[in-house]
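Here you go, one structure.
Missing here is one protein chain; the remaining ones are kept as they sit in the complex.
The first chain written gets the first letter, and so on, giving A, B and C; residue counts start at 1 in each chain.
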Amino acid sequence: MIKTAVLGATGYAGIELVRLLTNHSEAGIEILGSHSFAGQKISDVYQNFNHILEKECEELDLQKAAKCDVAFTALPHGASKTVIPSLLDAGLKVIDLSGDYRYDDVKVYEEWYGEKHSSPELLKESVYGLPELHRDKIKKARLIGNPGCYTTCSILGAAPLLANKVAETKNIIIDAKSGVTGAGRGLKLQNSFCECTENTKAYNIAKHRHTSEIEQELSNIAGENIMLSFTPHLIPQKRGILATIYVNLNCPSSTEELTEMYKEYYKDEFFVRVKEAGNLPETKHVAGSNFVDIGICYDQRLQRAVVVSTLDNIVKGAAGQAVQNMNLLFGLDEKTGLSNPGFYL
Amino acid sequence: MIKTAVLGATGYAGIELVRLLTNHSEAGIEILGSHSFAGQKISDVYQNFNHILEKECEELDLQKAAKCDVAFTALPHGASKTVIPSLLDAGLKVIDLSGDYRYDDVKVYEEWYGEKHSSPELLKESVYGLPELHRDKIKKARLIGNPGCYTTCSILGAAPLLANKVAETKNIIIDAKSGVTGAGRGLKLQNSFCECTENTKAYNIAKHRHTSEIEQELSNIAGENIMLSFTPHLIPQKRGILATIYVNLNCPSSTEELTEMYKEYYKDEFFVRVKEAGNLPETKHVAGSNFVDIGICYDQRLQRAVVVSTLDNIVKGAAGQAVQNMNLLFGLDEKTGLSNPGFYL
Amino acid sequence: MIKTAVLGATGYAGIELVRLLTNHSEAGIEILGSHSFAGQKISDVYQNFNHILEKECEELDLQKAAKCDVAFTALPHGASKTVIPSLLDAGLKVIDLSGDYRYDDVKVYEEWYGEKHSSPELLKESVYGLPELHRDKIKKARLIGNPGCYTTCSILGAAPLLANKVAETKNIIIDAKSGVTGAGRGLKLQNSFCECTENTKAYNIAKHRHTSEIEQELSNIAGENIMLSFTPHLIPQKRGILATIYVNLNCPSSTEELTEMYKEYYKDEFFVRVKEAGNLPETKHVAGSNFVDIGICYDQRLQRAVVVSTLDNIVKGAAGQAVQNMNLLFGLDEKTGLSNPGFYL
Partner (left out) sequence: MIKTAVLGATGYAGIELVRLLTNHSEAGIEILGSHSFAGQKISDVYQNFNHILEKECEELDLQKAAKCDVAFTALPHGASKTVIPSLLDAGLKVIDLSGDYRYDDVKVYEEWYGEKHSSPELLKESVYGLPELHRDKIKKARLIGNPGCYTTCSILGAAPLLANKVAETKNIIIDAKSGVTGAGRGLKLQNSFCECTENTKAYNIAKHRHTSEIEQELSNIAGENIMLSFTPHLIPQKRGILATIYVNLNCPSSTEELTEMYKEYYKDEFFVRVKEAGNLPETKHVAGSNFVDIGICYDQRLQRAVVVSTLDNIVKGAAGQAVQNMNLLFGLDEKTGLSNPGFYL
């Protein structure tokens, strides 16, 4: 059994990790790290865990952590940086859910996060934890920067067009809609029920940090520097991101042809489901699962592809992807603990 | 008092018209037309009207209708065409909420609706009922094609950029999100609570009929033929459309400059509220009201404007705009019966 | 025009008062009192008010308040007590939305609120502001204790059975379900979207303060001391309370007979709508309006009445009732500004 530590276990990404790990046949939770709830049973904080996992939350104790094989760090932005070097020194592998270790170029990080990076040498070592693109590197990594939710959805939605060189790299537009779990569990008026329900809004237009992750990965695939529009929206549901991606093509095509291209590109990927031509994905098809569903339309009038990509932001967009990465790190079948269908209801 | 007939009173657009008209100081409802509920009191079909309006629904009787001043036709697609010529002959003014009388060019209608138009001569006479663009013509009209919900939101969101000639007319993309009332009251599995809640999806990509209305009006403003991407989405709320509009600019600008341009363009429009620079609209700010709220961002990296436009799809996107048109037709203050704030809660 | 001051204007009850007063033909808002948002325009805090009411919020200034005719105090529990005596001294009438002035007997207040009452002499003078029961006293009052939301719904639902002496006064059980606006706008994790949506729970069983208000009023009607079970629940919607009331009867009856009894009891009440036998109320029929809808069933097997009563907790359960009381205080038609149907959608 893989011994895991979940640090930041009582946030929404953290508790989803706990939920997935309690259902994982090859891994067990040794440490439930939570600053806010240290000393309380996880089953008192999240009462769905009664009779399932009644372990106590605790402050991070590095000596104790040293007995684990891997740590998931689902900490508030900035907190990861101070903890992760110590965990690595203690011999653990680390899967970090923050943005700190997702960049090839420290300058990009510092520009979009507006601060100095505290361990740029680790940033060089870390691997971007998107298995569908970087599986081989992930297997050998010590530190994984687990991608953001918007990012995974957007990159996987656009990648085949760029890899196949049919996309014009200017004028790529990604319009993304996210459920409210994406905003985390912190107290904010704007996330209260009466403010959120029956409401949709855009936010952080032209400046959301995930833009830089998406540009990094798509540029790598395209082999040229891509800049694009990314617009996040908040919609009144808990789980789910749906990204609508507009890409001008450099030659005429058809919905069928593009669908085939996607099917071919993802033919070995269990967690990517390409919809048949004429069929579109919906967030409810993926909620609660580690799948990404992608549907493609060709707009003949405009020689433009419109791709719809969807995933569960706290599973494939956070906790599920982290487990997928753990499976790779430890030589397990990538699907272990993740092969359930979505909830649908 | 203006005597009105509401035909199709028991659909969602129809009943919203009834709600607004019961609060209108200068108009009264003479006829509640409903094929499905003829013989039943409106207050039995929509019990929120008990003690307010207990009138019976009835089948259309042209002789009786002839005593009215104006008819609102909120009928299923296709049904308007057969009724409206008779109403006009009977001397009524007609405000039609279907798509039948919204086009300058019958060919565009026939291409997007896939059928012959039954009264092309009336189409020539009819006026596109968007007061912010066509107020003077509306005042003198006999037949008004009341714009669609997506359409109003999109056109008013993009118009100032085109009118001011700062937009590149290629690569305009409109990504729109709509509440479920937009799908009407007809029975469909996909509109049931358990299928809709916690779900977001795109539909009719590259082929939604409202695309043609948006293109017609924006082309008129720009003075050139515009083709654009319009993508509708369904989101889990009742009321509200939010359109995110991407427009490349032909020169550098700033959020402040664009905001000023919008404020100037709409300076005499009560129902259009331009947000201050840095502030974005939300559907809850407009729900239940006749307002359109618009916020503008400039993306300096891409020389692109990202405009967010929002309205209540069954008020400014249907019933409220119809009342606004009626006010214009009868020489009333345009705001009569429409000057309430949104519900917010 | 009646000059009004709304103190606590930016809470949910307060802002609903503002919404209703902007639609009131005989009253105007002179003062928008808000400690948290003093100096900000109300239309910046609640952006649905743009173009409608762009007045600034302010700290309470008694000299300025003295120019008003009436103050609505929608302040946090406890805050009303210190302000209200000063307002009365300044010559205003006061309609208080807190629990401080709703009791006949100061001991009941002190027992249920767990603290000394700061102005018991005013409690003697104050009138319980439920027009359907105390209209004549309200007209002559200086200080009105505006009833709670659960309370209004429960009392009006049970009153006819007690007034007509058909109820057994033991074993009355009131099971009430409330939307989340009832919890106010204060920041609490339990009221966040992700915690509230898809969730129902009971709370404060056997100890909710509104129990004492309900018992006071029903005891007065029955002419004997009544103790009952009152259980509040939180349900995932914004507006609406639905109370299911179980009352054993002292003689056999029928749904029709009980319905007639209710219709007779409320025959002069515009804001109480008794459903026909076999028909039950729903929160969506009353949301956004000042109506209380009541349906009655007789359970023959158990000789028990099951009454379902529903209202909008922030209208008839707070702001709407406060306006109704203001209308009575100033000799206006009780329906002024309140005669709209519910939103339904």
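The definition used in the following text is that contacts are C-beta pairs under 8 Å (C-beta built on N, C-alpha and C of every residue); 3 or more make two chains touch, one makes a residue touch a chain.
As the structure is a computational prediction, the values presented were derived from the model and not from experiment.
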TODO: For the chain that's not shown, point to the residue among C:237, C:289 or C:321 touching it.
DONE: C:237
TODO: May I ask which residue of A:48, A:225 or A:300 touches the chain that does not appear here?
DONE: A:48
TODO: Just name the one of C:101, C:246 or C:291 that touches the chain not displayed here.
DONE: C:246
Task: Touch criterion as defined above, residue of A:221, A:286, A:308 or A:332 at the omitted chain - done: A:286
- [ ] Mind listing the chain B residues that contact the chain we can't see here?
- [x] 12, 180-181, 185, 187-189, 191-198, 236-238
Task: Interface with the unshown chain - residue positions in chain A - done: 12, 15-16, 19, 22-23, 46-53, 181, 198, 238-239, 270, 273, 281-282, 284-289, 291, 293, 314, 339-345
Task: Those residues of chain C which, in the complete complex, touch the missing chain - done: 171, 173, 175, 177, 179, 194-195, 197-203, 205-206, 227-229, 231, 233, 235-240, 242, 244, 246, 248, 280-284, 287, 297-302, 304, 306, 308, 310, 345
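Just so we're on the same page, only the chains that are shown with their structure count from here on.
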TODO: Point out which chain occupies the most central position, where each centre is the mean of Cα atoms.
DONE: B
Task: Proportion of interface numbers common to chain B and chain C (over half same, under half different) - done: same
Task: Two chains sharing the most contacts, counting C-beta pairs only - done: A-B
- [ ] For chain A and chain B, let me know how many angstrom lie between their CA-based centres, rounded off.
- [x] 38
Open item on the list: Taking the mean of the C-alpha atoms as each chain's centre, how many Å separate chain A from chain C?
Closed with: 46
Open item on the list: I'd like the Å distance between the centres of chain B and chain C, where a centre is the mean of that chain's Cα atoms.
Closed with: 36
- [ ] Would you pick out the residues of chain A that each touch at least 2 other chains?
- [x] 194-195, 197-198, 236-238
